[in-house]
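Every protein chain of the complex appears in place save one, which is left out.
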Amino acid sequence: MIRKLALPALIGALALPGLAFADDGVSPGVFTANNIWMMLAAALVFIMHLGFAMVETGLTRAKNTVNILFKNTFIICSGILTYYLVGFNLMYPGFAEGSAGILGFAGFGLSAGFDAAANTPAYADGGYTYWTDFLFQAMFAATAATIVSGAVAERIKLKSFMLFSAIFVAFVYTIAGSWKWGGGWLDGMGFYDFAGSTLVHSVGGWGALMGIIFLGPRLGKYSKSGRLTPIPGSSMPSATIGVFLLWLGWFGFNGGSVLSGDPAATSFVLVTTCLAAAAGGVGAMIAYSFISSKPDLSMALNGILAGLVGITAGADVINPSFAILVGGIAGALVVFSVITFDKLKIDDPVGATSVHLTCGIWGTLAVGIFSTNPEHSFGIQLVGVLAYAGFTVVCAGTLFAIIRATMGLRVSEEEELEGLDLGEHGMHAYDVNPSTGPFDDAHLRGHAAPVPSTALATES
Amino acid sequence: MIRKLALPALIGALALPGLAFADDGVSPGVFTANNIWMMLAAALVFIMHLGFAMVETGLTRAKNTVNILFKNTFIICSGILTYYLVGFNLMYPGFAEGSAGILGFAGFGLSAGFDAAANTPAYADGGYTYWTDFLFQAMFAATAATIVSGAVAERIKLKSFMLFSAIFVAFVYTIAGSWKWGGGWLDGMGFYDFAGSTLVHSVGGWGALMGIIFLGPRLGKYSKSGRLTPIPGSSMPSATIGVFLLWLGWFGFNGGSVLSGDPAATSFVLVTTCLAAAAGGVGAMIAYSFISSKPDLSMALNGILAGLVGITAGADVINPSFAILVGGIAGALVVFSVITFDKLKIDDPVGATSVHLTCGIWGTLAVGIFSTNPEHSFGIQLVGVLAYAGFTVVCAGTLFAIIRATMGLRVSEEEELEGLDLGEHGMHAYDVNPSTGPFDDAHLRGHAAPVPSTALATES
Amino acid sequence: MIRKLALPALIGALALPGLAFADDGVSPGVFTANNIWMMLAAALVFIMHLGFAMVETGLTRAKNTVNILFKNTFIICSGILTYYLVGFNLMYPGFAEGSAGILGFAGFGLSAGFDAAANTPAYADGGYTYWTDFLFQAMFAATAATIVSGAVAERIKLKSFMLFSAIFVAFVYTIAGSWKWGGGWLDGMGFYDFAGSTLVHSVGGWGALMGIIFLGPRLGKYSKSGRLTPIPGSSMPSATIGVFLLWLGWFGFNGGSVLSGDPAATSFVLVTTCLAAAAGGVGAMIAYSFISSKPDLSMALNGILAGLVGITAGADVINPSFAILVGGIAGALVVFSVITFDKLKIDDPVGATSVHLTCGIWGTLAVGIFSTNPEHSFGIQLVGVLAYAGFTVVCAGTLFAIIRATMGLRVSEEEELEGLDLGEHGMHAYDVNPSTGPFDDAHLRGHAAPVPSTALATES
Amino acid sequence: MKKIEAIIKPFKLDEAKEALSGIGIQGLTVSEVKGFGRQKGHTELYRGAEYVVDFLPKIKLEIVVDDELAEKVALTLQEACHTGRIGDGKIFVLPVEDALRIRTGERGAAAVSVG
Amino acid sequence: MKKIEAIIKPFKLDEAKEALSGIGIQGLTVSEVKGFGRQKGHTELYRGAEYVVDFLPKIKLEIVVDDELAEKVALTLQEACHTGRIGDGKIFVLPVEDALRIRTGERGAAAVSVG
Partner (left out) sequence: MKKIEAIIKPFKLDEAKEALSGIGIQGLTVSEVKGFGRQKGHTELYRGAEYVVDFLPKIKLEIVVDDELAEKVALTLQEACHTGRIGDGKIFVLPVEDALRIRTGERGAAAVSVG
């Protein structure tokens, strides 16, 4: 998606609203329908944040669950607010003719939303209103930081992560995004990334990788001799809920990136998206069958996400049969990527780097191979991949280095062993023992009020 | 939202359908799109019931989980049926010109849906059909009782609650609602409540408060000396799922309250809603940081809900920057409200009164402060708040008093200690021990069939 | 729903696109809105797969949870892919004039989607595009196999089930479906099944029944003397999440079966659907109250599903008051069906046969009783029910027989006792003990890396 | 030395702990167990079928003390955990030959003393 | 008095309980434990990596009885829990010096008798 910057059109619209309307050829019905589609796409991308929270919760240990949920709650809240404050106008600065297209800023807040034509069809060819535009983009923005969250889970200090993620969403993601979706230099070069295999997923993935490198693996994951001990997640149902919600959210992530409800374009994108997701799941199952005769649910789930990330760059320009290929390869790739990263002692509890970085790159390059648009080229796609790699690695690396040097990045070993829930939050995530045992009743567990003596007398 | 009562228009429509259409200026495309938006809003409000169920499940103990889930399942089912039977026509009675606007009833059932124009643009300016109208309103209705459910959890008798909630939804909520949304006396006075900070949330909140007062605190929450012992919830992932689903549902709760898919209005409302939610979460985090250095997830989650409840009364008339303020204050308020209620021995396991009552009042008054509509006044908003307070307190109080005197309100102390799941339902909510221990296998736990002897012989 | 096969229209469209448009009388606004509705319906049906996964997870034991989640993940992935490959064109072959209407095939893949008019209003009267059509139908298809999954849970071999479900979705469901929705012989006879009480639910239900018969009951469910020992599920919250998501999904399942966003028709269908669901829940509660004074949550949840399945065949032709009756009866039926099947030693862990088969039949026959369309007859409905019964029983039975004879159907007794999670996947679903005990930390549980000695020294 | 093992009703744990503190006991070990005895289990229900759960949740306390304290601990526990209703539980006294404090290597009575 | 401690395979609990009832035992305490012994643990898999879980789920039974009953309880349990396969478990007999029924204050054999 490239948001059309409708500033000149806006001026025209103010002068000649009737004509502008006629020019656009967009009826009130189409405008209303388009805008509804885009608002719902925003809602669907919103629910992806719950999806991420659940995947991360499921694939990490129960002693760190509150911490993970808190981080995800913080990211969506702070992400929306910083996007309101600066993000939206950093990402869509309206680069002037002849500008380098690297950095621009259109001012704080959303005052442009009160322009007379900002919420008419004139704003964006009748695709959506200014407010919808902001909302959809804001929901996207927080995604990048969420990707990092899973990779650094179970050992990063809460406050350090909060600082990192706030800056990452507000500045790194948005400035990087302006290069393509904001109409910056990569857009000028012809780089293509429909809905963010690179702009969202690889950016998040590079951030995740830097986090892992600066933190090191979790205690106990590797012995001194280097032998790997897996650390199973705490809840496969949670992980599954997460992945299905993410797939659902992708209806909006990719479907909304059409930037209108155009029937042919949106439905085509949903078909390629779902085919790639399905192929990703099956691809991962097949690839894993070469490794073990016992199918791994977490890999199949990662495979679905891999397929989704893989098709995201080209969901509108890759035909269904190739979408299956792109998704299936992504699903296989994610399996080998997870295992390879594990061998390299890059300890990523949820496979975020494999899903978002490895498959984000693959998806971006796949546009260069399979696109129906002859203008897309593998070389330029590669340039884009490298540009985002360089920028994000430098920014995230610098951020992590500064944070590590000042406030520290990793919790103490005691806290890590005991769990971040107790260390950072002083509480537990679960107490599902239905018995009336003492460990399920806080009032017995702690310094409790004596139970009224009548209760004792009547208990049978 | 004020549902336009299109009866006169209907008559016109029957006579001159073509003209009615032209008058409305609503094309089939806009009508179709509007109605789709409203149906989806109904679906989103529906899923809020799962959200409530999960929040309540998460923030209470595992020994009462089945009971909570059952109550929430009952509320949505019975709520829809009573709204069909009487609720819809109590809430939207079509007060006659010159009526007092306090109580009206348009008859049982939905036969008006078969009027010739009931499902044409003539019904509601092309915003939606009669059937959509009913569905959207029905989904709203059950919400008020659900708010009570959380507050009285872990100690109320199932049947007593079922009776209370059925009457509360069918009569109290609907009659109160008619005063404003049904075009009654408060509407005439100029009271404003866009989507129900007062009509839904405070009404539910007052009911919750009365329930708590009539029931008293849970055993063990306060010692004889009055010292407070917290009773942690059983599942923070469930609570988080609940809050994210509620936020998602609010896209429909507030977005649907525009009563059409009007692009500018709906998208504006979604932006203020999401900004307030985000600010509520951050506001609660900041406020809590003055109390403890260890952030509390449940407070952050309550903060999001607080922001949502707070903006609900004025989501269409409060500008984005003020929406952040309203939400942020709500988030801070909820923290202090939870702690204050706890000090006052008002034992609310899920913080329902703090979220829905405290912030519902705040949101309603905030319209008087921040509204862009100069006709909105703080004084009249206060009148509305007080009117709903009075009516609901009296109705809910009377109901609880009668139920307590007749069938009893609170379970026995033994049952409360043992858990309502066993007492009211004879079953448990969880058995997630994956081992083959005897307590996970009912056939070993209970009077079980002897395992076939071959099984024994082959077990290694 | 009967998908209009727009092939002749397509030809017209190619010749005279402008006229085609005028003929259809569908404006771009309506077309866009309709297609959005249908895409969202596809998304809602998609999320039903998560609903099924959660219901099954909740109502079975924790030692089989990974297996259940894996099966559900596989079904949706493989279902979409086989529907792409052959399913769509088996189900909608475009039976030639005068054909028997039993079996047809329109070729592999989706190349018809690239026809010039495939994504214009000419394709399906402006209801949706070709791509949307495929997507919506694909999401439906996998549902039938999912129904089987729950019924055979906790004892079927993974690979055997995978093979069965892939064939069942690709061939049995699709060929059966072509008889009615594909315009085949039953459609010609006047059989009516709006959204699949029979075509989806009974077909799945018959498959489930055959699976249960071929497998036999779970170990420990029945003693040698035939006495029944219930096997409670592992998570009532999961089951509740599942049912609410299924209800939500039904907004798309039934609402999308209108095959357009027509305001009156879609909103009518949603109202009957929700009333029946609510009545199903209440009906089950009432029916169960004759059996026990302690309400059973799982029965109430099954009742909601029963109401939904029951109304599905006639959601567009049964008036609201009768929808309540149909749903309420379905809710009561499901209670007696569950208990009766249990007595007959048909061991269905999740009640799939009672919900989908019993109530699918009831719903189909109910059309013959309550339909507002005088052409619908009880007799023809019965013919349809029997035809689907015969075909599915034979196909599923043959499949299960072949699989049992070749690769085997049931896991070993040891594996069943130990759990399929360990046997088929070598892993566990849950580890929610938040303590740092050794059984929650893989690195202590397994052959672990020694914890760094500094950690020991500092642990307090 | 003796080991006192007590099987008690779960909600009595707090009172037991307080009572033991009252007589100077500073250490004990607790576990969740299931008990089968004269106290009847409850009937559970699931989807229309009943089954009896015989095993009831109980708490097991283990306290190792010097010989002379054993009787006092047993009586204190009996008093604290007594409700007079079936299922109150049992107290067993077992001989212990030696004790060792892991931290210091102290043996015998010193290993379980307050120091 | 003696305490019989038996570590058995989980699915044998029911048979053990039945067998003990058969010889008049009316009370016992059960807990979930993990056992490490000659029975090999199983290999688990997660995301492509294997690890061996050495600790297997077992059930521990504790039954305190009069001296004369001890041998009978041990033999009854051995028979009921026997499958002949590695990992069937162990039975230990420990001396108990005293018992006390919390409800009544009865001591010694009376504390664990049917009364």
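Per-chain residue numbering starts at 1, and chain names A, B, C, D and E are given in the order in which the chains are listed.
In this section, contacts are C-beta pairs under 8 Å (C-beta built on N, C-alpha and C of every residue); 3 or more make two chains touch, one makes a residue touch a chain.
Just so it is clear, the model here is predicted, and its values are computed rather than measured.
For subunit A, which residues touch the unseen chain?
The missing chain touches subunit A at positions 417, 422, 425-428, 438-439, 442, 445-448.
Where does subunit D touch the missing chain, residue by residue?
On the subunit D side, contact with the omitted chain comes from 3, 17, 26-31, 64, 94-103, 105, 111-112, 114.
Using the touch rule from the top, list residues of subunit B that touch the missing partner.
228-232, 288, 291-292, 294, 296, 298-299, 335, 338-339, 342, 351
In this section, only the chains that are shown with their structure count from here on.
If each hop has to land on a touching chain, what is the smallest number of hops from subunit A to subunit E?
Minimum number of steps from subunit A to subunit E: 1.
Do subunit B and subunit C face each other with the same patch, meaning over half of the contact numbers show up on both, or with different patches?
Under half shared, hence different.
Once you find the CA centre of subunit C and the CA centre of subunit E, what distance in Å lies between them?
Spacing between the chain centres: roughly 46 Å.
Taking each chain's centre as the mean position of its Cα atoms, how many Å separate subunit C from subunit D?
Inter-chain centre distance comes to 52 Å.
Quick one: report the Å distance separating subunit D from subunit E, using the average Cα coordinate of each chain.
Centre separation, subunit D to subunit E: 18 Å.
For subunit B, write out the residues touching at least two other chains, lowest number first.
In subunit B, the residues touching two or more other chains are 27-30, 32-33, 36, 40, 65, 235, 241, 417, 425-432, 435-436, 438-439, 441-442, 444, 446-448, 450-451, 455, 459-460.
Could you list which residues of subunit E touch at least two other chains?
11, 30, 44-46, 51
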